[in-house]
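This report concerns only the one structure given below.
Only one protein chain is missing from this complex, and each of the others stays in its spot.
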Amino acid sequence: MAREEFRFWHRLRVRWAEADMQGIVFNGHYLTYFDVAFTEYWRATGLEGPLLQAQSGFEMFARKSTIEYHAPARFDDQLDIGVRLERVGNSSLCFRIEIHREDPASQDIMHLVSGELVYVYAHVASRSAAPVPEHWRRILTGFESAAQQT
Amino acid sequence: MAREEFRFWHRLRVRWAEADMQGIVFNGHYLTYFDVAFTEYWRATGLEGPLLQAQSGFEMFARKSTIEYHAPARFDDQLDIGVRLERVGNSSLCFRIEIHREDPASQDIMHLVSGELVYVYAHVASRSAAPVPEHWRRILTGFESAAQQT
Amino acid sequence: MAREEFRFWHRLRVRWAEADMQGIVFNGHYLTYFDVAFTEYWRATGLEGPLLQAQSGFEMFARKSTIEYHAPARFDDQLDIGVRLERVGNSSLCFRIEIHREDPASQDIMHLVSGELVYVYAHVASRSAAPVPEHWRRILTGFESAAQQT
Partner (left out) sequence: MAREEFRFWHRLRVRWAEADMQGIVFNGHYLTYFDVAFTEYWRATGLEGPLLQAQSGFEMFARKSTIEYHAPARFDDQLDIGVRLERVGNSSLCFRIEIHREDPASQDIMHLVSGELVYVYAHVASRSAAPVPEHWRRILTGFESAAQQT
């Protein structure tokens, strides 16, 4: 997927403790990377973060994660993680994630990992689904469409 | 899915460090749980483990992971993780994973998480796909069919 | 230290994700192992666990950890983790931890890691130290002295 199709990118560096005996990032850590980038994406939109959400009595719960591994990330790699809102349902939000790496020598962009995260907006105590708030819908859509115009 | 549909179960207990501020297991840790159970499944089949595989010049690489979160696991929960071979392709192996929890009071079984892991058998250096060895095919299929007869 | 000097041992197996590119357990994971064994030690004494403690308004906070690495643990190793109360102060508790590994071939016991964990019993909100409850003192001391008599 072309780099321009994501408005938001977050950069992080692979930690020593995240590479396994094969010399590559253990696959569970990609969900942590997704989450780190997602936190920064959310901050960039200006919406209230998870701690404030919980106080409101509603939270986003992870419903499904999909990860496809195209090529491995390695210790000390600098990774660029793109996050994009894919669709908003009545009570669900679906995000597309991609992890890219720029080859330091050739400056080619390699696409290492693709992911999809589905969250459900729900009542904290009962975990029953609730409609995504109108202002979330407006702000997220606005954030993404600003991207397309750039 | 019925418990009998899995021949292999591995039990583990949720660690303190694995529960987040919501009091539930952070979703990235489920891939670690899958991996722990998968290691034990593999040991149970009698096939050579990852270290011996690497010496042979071929390894299984993760190609895709899917996780569906039905209900959360919490600190100190005892989880039962079922692993089953779903299908073997020419160079790919697909496994089904389920995480269950027995309610200590009612002894009801709750199905918390479902997953699918796709691996590709490949040459270590080139990462190019190679046919799944015949003895793997035979041993894995035998292991699974023994389950059905029990 | 002789094996008999610990009443309590917990066994766990090193996970794939915990071994680094050197093929050895990343040092941060030893604190997780200590914590896992400590949770089981605490359960064995019969004292109330961290969730119930928090409800009482008081918790144990980690104050200091020391880890000495004598020899590395590796993927798939079975580790035996000994926990022992070393001393109880007015508001502090100090525990000694050792990680041993039995060589599968020779059955020699190798002493891989030593640790010391200092906790402070404190008020949850203010984090100000409070006296260790009398029944903790009695039960912990009883638990340890039972060990010596065995």
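Think of it as A, B and C in the order they're written, each chain with its own count starting at 1.
Keep this in mind: contacts are C-beta pairs under 8 Å (C-beta built on N, C-alpha and C of every residue); 3 or more make two chains touch, one makes a residue touch a chain.
None of these values were measured; they are calculated from a predicted model.
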| item | value |
| --- | --- |
| Given A:9, A:58 or A:75, the one touching the chain that is not displayed | A:75 |
| Contact footprint on chain B, counting only the chain that is left out | 16-17, 19-21, 23, 26, 28-29, 75 |
| Missing-chain contacts mapped onto chain C | 21-22, 26-32, 35, 50-51, 54, 59, 61-69, 71-72, 127 |
| In chain A, positions touching the absent partner | 15-17, 32, 35-36, 39, 49-51, 75-76 |
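Keep this in mind: only the chains that are shown with their structure count from here on.
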| item | value |
| --- | --- |
| Numbering shared by both copies at the chain C-chain A contact, with half separating same from different | same |
| Chain centre separation (chain A, chain B; CA means) in Å | 25 |
| Where chain B and chain C are represented by their mean Cα positions, the distance between them in whole Å | 29 |
| Shared interface positions of chain C, touching two or more other chains | 16-17, 75 |
